[in-house]
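Not every chain is included here, but those present sit where they belong.
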């Protein structure tokens, strides 16, 4: 049964809060993912994983925050970013809103590396007036089961952005969207000279948006495996 | 064909921008909608309408901003609000991000009355350094075709919040979510003494969250009619 907060009524939430203070918050980004990856990969993957984790663990799932901290991708069309400070503020207010009516345990399922620092910053910001929350952050692509699979199947060609793993996962969750994406060969990309990079420098260095990945290795089948590994791993950690 | 920005690659957006600078941005809220309305009504309705409008007019559709300005609903569990100032900032940054890579025409499809003032404020904020954008705001429930239908079918019982119209629309778009919602009778609510109201006072006045609506009149059929009226009306105005 769907555990989406958005598809419940408030009396259903009131009832839920009698036995659980826990909510899952999916967060991602809207940003370029190389010449063949979807712009929405980061929130689509987090959102799809979160929905299944919610159902399996009987935990409510908040609507996704589709916009993230994507400053360094801003030289590619279609990217939307919140400034780092605004992103911290938004996440802080989402936590505080949910806390105001009784939630105390927050599991963030995150699909974007650039969000990690501002998310962590927001978790501190949200607690500075002695609110006491139990906040966990799962970056799904960092889960050990996921990295082991990627390492075995993609090796170094998994890359750092527009990775084989995340593209594969959305091939599994959004197969139709990939039907219009042309197949292509990929040349290796340079190493990143330092991090973070400015938008302009990022595009100068990584001209098609990939960082080290070879998306030719992606497949819906890999995506299904990775998706399930991520779901199972988070479910297990939540119990 | 889906026109969701999230399901495109950046080269597809680059291509799109050669012939159009136009993007649709659906915005809503995550807030109580009375004892039988979904918490996500405002962004779900905006998002579903936006997707069809995008397909029919061949216009890109940004991911939805699921969180809005819902301060006055904060005494009901499940509600999430951004502070008014933060909401203005977020919308400003979404516009500026899209503009940075070439978009110049923005059609906001909005599902929440409380967003209108901060959205309009953000449109000014986004232009204060002489950026020149063509920004339109459609509050779908204010479209004349929609209000005429509601007036005829629900009369005064359409109400001001958790309206028959918006509940019906999501009965049409999300029928499964309503299967677990009990049928009930509704008593009239008081008039609102003034506006806006504080969270506590709102709940004291409107104890089940409705403002004047009689959701017993809602139906999937009405929802289908209203949905199509909204879509057609916006499509027409965009041409």
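In order of appearance the chains are A and B, and numbering begins at 1 in each one.
Please note the rule applied: contacts are C-beta pairs under 8 Å (C-beta built on N, C-alpha and C of every residue); 3 or more make two chains touch, one makes a residue touch a chain.
Since we're looking at a predicted model, the values are computed, not measured.
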Entire complex copy count, 2 subunits given: 6
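Keep in mind that, in the parts below, only the chains that are shown with their structure count from here on.
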Geometric centre distance via CA averages, subunit B-subunit A, whole Å: 25
Subunit B residues within the subunit A interface of the complex: 2, 4-14, 17, 30, 32-40, 43-44, 62-67, 74-83, 86, 89-90, 93-94, 97-98, 100-102, 174, 176-177, 180-181, 209
